[in-house]
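Have a look at this one before I ask anything.
All protein chains of the complex are present and in place, except for one that has been dropped.
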Amino acid sequence: MEFLRRYRRDTVGLFFGVLLLILYAVALTAHWITPADPMAVNLREVFSPPSAKHWLGTDQFGRDVLSRVILATQVTVKVTSFACLFAVLVGVPIGMFVGYRGGWVEAVAMRLTDMLLIFPIIMLAIVIVVVSGPTETGVVIALGIAQAPTFIRIARGVTLAAKEELYVEAAIAAGSGWPHILVRHIWPNISTPIIVQATLTLPVFVLNASALSYLGLGVQPPTPEWGQMLNEAKDHLITSPYLIVGPALALVVFVLSANLVGDAVQETLNPKLKKRK
Amino acid sequence: MSDDTLLEVRGLRKYFPIRKGVLQRTVAEVKAVDGVDLAVKIGETVGLVGESGCGKTTTGRAILRLTEPTSGEILFRGRDDARMIDVATASPARLKELRRDMQIIFQDPYSSLNPRMTVGEIVAEPLQIQGLMGRAEREARALDLLKAVGLSEDHSRRFPHEFSGGQRQRIGIARALALNPKLIICDEPVSALDVSIQAQVINLLQDLQERFGLTYLFIAHDLSVVKHISNRVAVMYLGRIVELASTRELFENPKHPYTEALMSAVPVADPDFKVERIPLEGDVPSPVDPPKGCHFHPRCRYAQDICRNEVPAYRQVASAHFASCHRADELGLRGLKSS
Amino acid sequence: MTRLIIGRLLFMVPAALGIITFLFALFHLIPGDPAIMLAGDNAPRSVVDAIREAYGFDQPLHVQYGRYMAKVLQGDLGISNYSRDPVVNSVIPRIINTAQLAFLSMLFAMIVSLVLGCVSAMYWNRPLDKVVTVVALLGICTPVFVSGLLAIYFFSIYLGWLPISGMSSWRHFILPVITLGAFQAAVLTRMVRSCMVDALGKDYIVTARAKGAPEFLVVFKHALRNALLPIVTLFGLGLGHTLGGSVVTETIFNWPGLGRLMVNSILTRDLPITQGAIFFFAMIFILVNMIVDLVYAWVDPRIRYD
Partner (left out) sequence: MSVDPLIEVKDLKVHFHTEDGVARAVDGVGFSIAPERTLGVVGESGCGKSVTARAVMGLIEAPGKIEQGEILLRHNGRTVDIAKLDPRGAEIRGIRGTEIAMIFQEPMTSLNPVFRIGDQIVEAILLHEKIGRAAARERAVELLAAVGIPLPRQRFEQFPHQLSGGMRQRAMIAMAMSCNPKLLIADEPTTALDVTIQAQVMDLMNALRRDFNTAIMFITHDLGVIAGMADDVVVMYLGRIVESGPVREIFRNPKHPYTQGLMGSIPSLADWGVRRLTAIDGVVPSPFAVPQGCGFAPRCPHAMEICRTRSPDLAEVAPGHAAACFLNQVPT
């Protein structure tokens, strides 16, 4: 495929793309590859520093940190993937409809969307979590709704632009109705920018999911999550600073890879942008 | 209305509302087309010229109802040849049928082809929309059409970005021909192209007209091109047709001061051809708030009081020669002398 | 311009009404009996019933809505479940603390991102630009709850230079402001750079060079003045995000701000406080956005002189 052939040219993107794939593989196989049971409490081995047995040490309950980081990767991947899907499924149809409909419906909808966009994602997510509850599903819904306005904007923008395209006009001139145009001309054009936006916002999802759980509003213990692990590690910062290494490193590497892959995907799909970057 | 009339436009108007705020109140209107009368006969080419913003493109689009006309009649001789049908009020089903007979070629060869469809699909799309022919037949027809516009069969599987501007324009022409239309509205079909490619496309349009008996409404801003291709020419200014006559009559014997000035402004590719330029002061006024009386009077060197106050009638000033100027009969305007 | 200001001010009215409506809806959207929520989980039955009657939860919805609206418009956001103080009294001082943190962080982020962004654009695609780009990238990949913990460990615990938490002296400001500011600075540097690169690619830059203008003028007069238009919007959004980020930062450094109050109230299910915090946060965002719009209109002659 053309996409992979061109993507391969980007060495940085390729390296971090592979890294991201590995992280996803870790997430999918988490249950089999953890060196110890991430949930097993062992009160004889609390706060043991990194060693050959526990590469990243153990926490206040004597649980293996590495195993918990690995399981947390699965939680993060699950939550953010579904949240991203949710945002796309909510945002894209609304954006397309509004852009196609035009008139006052569009004006009102876009005013509301713009208003939501001035609120930082984390604030929206916190408010929605109050309603949806601090569970995995709750976080998916909160992050998904909080990010949906971005996708509404893009889907509407592409639809509006497509309406102006002369090839759409040519189809109308040939007697086409709207169903044909939506399917044949608008939908194929919308997929690329949506894919680009989804990869670009993936790191934002990860950061906000972790921030929520750092605040205690995300996935609840004992299920591990990087943010929540960091929050717990904070209380033992003086005595056991090594506890922050695992979750911090995992989080930063994941976000970094996702960011660079997003940039690379964007440059591959929109070569025009390259000149400016 | 004679039997050989294919299209007759009467009192066509298109106002674009300017909306503001959440409530989308209409605060003003752009009078893009402000009362156009025009008839096109079977087999001829009528040129529609004017500067940017004069409403020529909107006129073309309104005739096809790609934009809903605000008012006016667009009478078109339909399939059965017997009677004229008003496009402006046609039902969706009737409109779909009418569109088999009237097609359009666009100015921009880039935006007019969907980058994600193959050339073959693009050319066959009108047939698919109209539900004519089966898949294999459509493909065969697309190949024929590509050959007719000077492309080869193996082009049909490629995508638009592999083609140059001139070739893309040929693809657009092939698509317009797919339904075997009677009328093609050519909206600045050559103005985005390089000079040497322009000539290829103009020649192609002329060949196709002869071969398929097409009728063209040729919209352009370039007077030389319009003069070359048209049988009759209409000059538009600020939403109205100010003059209409056969090409030779219009160029040699203009009756409207705007036509005269426009012709004298065109640079001629001949260093010895020195026309005395008729200076046209200032810019075209805004179509939101056009001048009272004759739209052209603020820039007209012959303007008198009547021009400032009364809208001139669009009337016959010589045989088959129409103009809307109060002083059309008394002014001896300068045209191009044949050489 | 005056019309624009009036229009924007008027827009705040429906916005505020919308937010109040949303807060009202919160009572009913949240699973569970609102009266129990207000009374607290362990309240005796009689208290719950009293509250139900006092708040009118037994009334039809539209009556409840009208009452709620009337109360909020009078400045009454209810009473905290725990302290039993009026919400407004506990919220207002917190707003000031949060504003100090957010404002200083944003100032830090604005200065750093303008300097780095411009320099980066000037040396576009050269080593200096690449260094700035990589640093900024690392910055946006490191959330404040990671950089904050590292900063606390290094500067407060390991070196012992700065206090871990609280806000009793200027020294308490340093870590939170820089932690929060640095993340915003990284985000904004990337954006300022791309605005500047964009502006430097425009035709009027060629015109300026063709006049014989020195590169300094080309970058800092012609390009920056144009890039300022999108940058004003970005900074406005940045201020909003700084406020959002302050929620996490306050939790890390035990900063007695509005964000921490809100999070704590959610964790302790103190709904009136949550509502109050959300109300004031929302009003602040709308106000910031309004100011940004006005500043934008003021720096763009195409809006100002039209």
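Labels for the chains are A, B and C, by order of writing; each one numbers its residues from 1.
Convention: a contact is a pair of C-beta atoms (placed from the backbone, for glycine too) under 8 Å apart; a residue touches a chain by one contact, two chains touch by 3 or more.
Since this is a predicted model, take the numbers as computed values, not measurements.
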### Summary
Displayed chains that the missing one touches are B, C
### Message
Among C:G66, C:P93, C:G166 or C:P214, exactly one should touch the missing chain; which is it?
### Response
C:P214
## Note on the structure
Contacting the left-out chain: of B:D4, B:E137, B:D194 or B:D305, that is B:D194
### Query
Which one, C:P14, C:G66, C:P93 or C:P301, makes contact with the chain that was left out?
C:P301
### Message
For subunit B, which positions touch the chain that isn't shown here?
### Response
51-52, 164, 166-167, 194-200, 202-203, 206, 221, 223-225, 227-229, 248, 251, 261-273, 277, 279-280, 283-284, 336, 338-339
### Message
Take the complete complex as the reference. Which residues in subunit C touch the chain that isn't displayed?
### Response
125, 202-204, 206-215, 222, 225-226, 229, 299-302, 305-306
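The working rule: only the chains that are shown with their structure count from here on.
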### By count of C-beta pairs in contact, the leading pair of chains
A-C
### Query
Approximately how many whole Å separate the CA-defined centres of subunit A and subunit B?
50
#### Entry: Computed distance of Cα centres, subunit C from subunit A, in Å
21
### Query
How big is the gap, in whole Å, between where the Cα atoms of subunit B centre and where those of subunit C centre?
54
#### Entry: Residue ranges of subunit B in contact with subunit A within the complex
22-24, 61, 64, 66, 92, 95-97, 99-100, 102-104, 106, 108, 111-114, 116-117, 122, 125-126, 129-130, 172, 175-176, 178-179
#### Entry: Complex contact set, residues of subunit A against subunit C
115, 118-123, 126-127, 129-131, 133, 203, 207, 210-211, 214-217, 227, 230-231, 233-234, 237-238, 241, 244, 248, 251-252, 255-256, 259-260, 275-277
### Task
Spell out the residues on subunit C that touch subunit A in their complex, using ranges where they run on.
15, 18, 26, 29-31, 137-138, 140-143, 145-146, 149-150, 152-153, 157, 194, 197-198, 201, 237, 240-241, 243-245, 247-248, 251-252, 262-263, 266-267, 274, 278, 281-282, 285-286, 288-289
